[in-house]
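Would you mind keeping the following structure in view while I ask a few things?
One protein chain omitted, others in place.
A, B and C label the chains in the order they appear, each numbered from 1.
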Amino acid sequence: MAEETWWLELDSPEIAQASQPGQFVMIGFGCGNTGAPLLPRPFSVGWRSDAGRIGLLVREFGSGTTRLSRLHRGEEVLLLGPLGQPFRFGVEQPVICVAGGVGLAPFLFLVGEARRAGVDVSLLYGERDARRVFDPAMIESLCGTEAEIWTEDGGAGRAGRVLEGLTPDPGVAVLGCGPTAMLHALFQFTRTHGMQLQVSVEEHMGCGVGTCQGCVVRGADGSWRKSCTEGPVFDAADLDWTR
Amino acid sequence: MAEETWWLELDSPEIAQASQPGQFVMIGFGCGNTGAPLLPRPFSVGWRSDAGRIGLLVREFGSGTTRLSRLHRGEEVLLLGPLGQPFRFGVEQPVICVAGGVGLAPFLFLVGEARRAGVDVSLLYGERDARRVFDPAMIESLCGTEAEIWTEDGGAGRAGRVLEGLTPDPGVAVLGCGPTAMLHALFQFTRTHGMQLQVSVEEHMGCGVGTCQGCVVRGADGSWRKSCTEGPVFDAADLDWTR
Amino acid sequence: MADSILAQTIFGLTFQGPVLLASGTCGYGQEYADLIPLDELGGLVTKAVSLEPRPGNPTHRIAETPGGMINSIGLANVGLARFRAEKLPWLRDHLRRAQVLVNVVGDSMDDFAAVVSGLDEEDGVAGYEINVSCPNVEGGTLYGTDEQALSELVARIRRETERPLIIKLTPNVPDICLYARVCEDAGADGLSTINTFPGMLIDVERRRPVIGNASGGVSGPSILPMGVYLTWKAAGAVSVPIIGIGGIKSTADALQYILAGASLIQIGTALFVDPAVAADVTRGIEEFVRRQAEPDLAALVGSLQMTSA
Partner (left out) sequence: MADSILAQTIFGLTFQGPVLLASGTCGYGQEYADLIPLDELGGLVTKAVSLEPRPGNPTHRIAETPGGMINSIGLANVGLARFRAEKLPWLRDHLRRAQVLVNVVGDSMDDFAAVVSGLDEEDGVAGYEINVSCPNVEGGTLYGTDEQALSELVARIRRETERPLIIKLTPNVPDICLYARVCEDAGADGLSTINTFPGMLIDVERRRPVIGNASGGVSGPSILPMGVYLTWKAAGAVSVPIIGIGGIKSTADALQYILAGASLIQIGTALFVDPAVAADVTRGIEEFVRRQAEPDLAALVGSLQMTSA
């Protein structure tokens, strides 16, 4: 398993049944929890099983993910979801997923579903170095196909940034999830080459359901868009990429 | 084991070596702990081994004791101690220890030490009901002698309050630890019968070492006495029992 | 019947239970409709409504603090016209027993008055909670910290409506009693205590504030003792009813406010932690009233005893 990144499975038949790739869940520890995290944290649904289980790819970062890393078998957490707008794709157009780091999560779910639906889909996955790369065998078993892996230092897969794996092709729909810098680069690339792009964005969240307006991102028209209900997946063209 | 009461052993050679019966330790979870308890909590040293281990008798109550109940083997806690003034006793005078509830803790330590030093010591131990009574076999093994057990409902040992086990005798030194109401009754009894009394008091603590003045109790002369450094064991005659 | 023991008439309105959802944490109700049995609660307070729409502050707007959170939403709201046209009809249709209070903000007395008078003919608005205490916008606490201005503002709004007028106070004053009395004297029907504390978090690696607007308002469990204290002080200073707010996430927390003198309470941040908390606390308070063998909830309000045991 990749360093400080792990796979977490939770039983939640309702969420498993209703989830679509790109949607997320809020995971919290309830009002009885006295320590951090107070607020629930958003995680992309990374897989679901017919048996009513969802899988999440979690990378340890701060208090929320640290707390998740200490979950023991059988422990309960609060789950709210599935939330937000999924990625849109269809058999009529080939799809390339571009994942940076833990942004891989939604695509683990999407690639499998899309393939089963007969969509022509491929997955590019970049990490800084080999230690961070999520188990390729596990990726293949979840997706039903291999990912094209890139690492900046070349320690695993190809050497370079994941975008180098992308070939210009206006007929292809690009789906992106990862660090902001990567999404910016992806936007430039797809705009230059006239390709459609959807991205999953990340912003701090409060409620996860549209009440608090904490999670907004700037739209192309200057308005604020709630990433929890109008996103997290947006058409890149609808967002403001100027800052 | 008694309901919601358990025996906790911690390795701390320095504390084990230096502890005297009646002294306490502050147990805390450090500055990295984000949840309750924030402040460390005081616990009487309930036993020590030559191998450098101390034993505590803990009864679940609020956030601190709940957190302690979740300690897993090998986990580290912050220990400060031994702190405070111990009970004073000697071979020249028989000693009767009167424990109410988890106030049993310091006497588990004291009775064993006192017996080994050749002191004539006995232990009265009261609880509300049988379910709360700490394992008599364990008491005997720690103390080297049986405790006289009282429960209010008669479910274990004798029926009644623990004070009923006390016979007037001015030649005996009484040591008390337990709920405030019991200590008050003990004070009345010993004063009426001209017996010496030392008590271990309980007050909310901050620092445990005399800096914050949070833990004071009212002295007989109206002054405030720090229970962490001047106590927790006081001569009953030095305290204010009027309120 | 389960409700009757909790029912109270406050500000001339019937509240079936003491728990309301706090302004800014429940949107305009609809967003929580699937998760919270809104019409079984005491009520809800809408997100602030201003005369004109407000876009709100830059991002990040939210961050977690020790035992709480900072928000700097900046009173982002759809404005009076769209609130009336798009949000109020839903509330009117779906909240028939729960009371809807509209949280009102403005840059000037005229602004506040215009929002209130613009809603005063509308059904579905039970009363107004006047927000003179938002730390997230320039001048947001202006009226809340100037006795003279506050008095004029309350009197001015009072002329616009006969509906319950509740002033939401800032904790950020040396003596909340002064402001509480000013509101009562100027004709307010009640007080809400408290709004958030100004706070700031810094990302030390980047040497920048975490919050886009640099600072924001601190809410959540960490402010509970301050809120209980200020509610207790305010309750001792005025005779109008008080809504206690700040850090409530359990029955015991809510009861602290009620014993301190609050007739009603609001839950904000804890809704994010668990939307079920509002119903849980309502149930918990009911159990407490029964367990304490009190005739009803009202008997608990302000029943804190000050003599030692």
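The rule is short, and it goes like this: contacts are C-beta pairs under 8 Å (C-beta built on N, C-alpha and C of every residue); 3 or more make two chains touch, one makes a residue touch a chain.
All values derive from a computational prediction rather than experimental measurement.
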For a quick check of understanding: of C:S4, C:Q148, C:S239 or C:Q305, which residue touches the chain that isn't displayed? C:Q305
Can you tell me which of C:L51, C:A180 or C:L201 touches the chain that was removed from the display? C:L201
Option from B:E4, B:D120 or B:E203 whose C-beta touches the chain left out: B:E203
Mind pulling the chain B residues that touch the left-out chain? 28-34, 36-40, 63, 78, 80, 203-218, 223-224, 229
Missing-chain contacts on chain C, rising order, are 58, 65-68, 70, 141, 144-145, 170, 172-175, 197-202, 204, 206-209, 212, 214-215, 218, 221-226, 228-230, 232, 247, 252, 255-256, 259-260, 288, 303-306, 308-309
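Basically, only the chains that are shown with their structure count from here on.
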Nearest whole angstrom, what separates the Cα centre of chain A from the Cα centre of chain C? 36
Counting only Cα atoms for the centres, state how far chain B is from chain C in Å. 46
What whole-number Å value describes the gap between the mean CA coordinates of chain A and chain B? 55
Got the chain C residues that touch at least 2 other chains? 66
Got the chain A residues that touch at least 2 other chains? 33-34, 36, 63
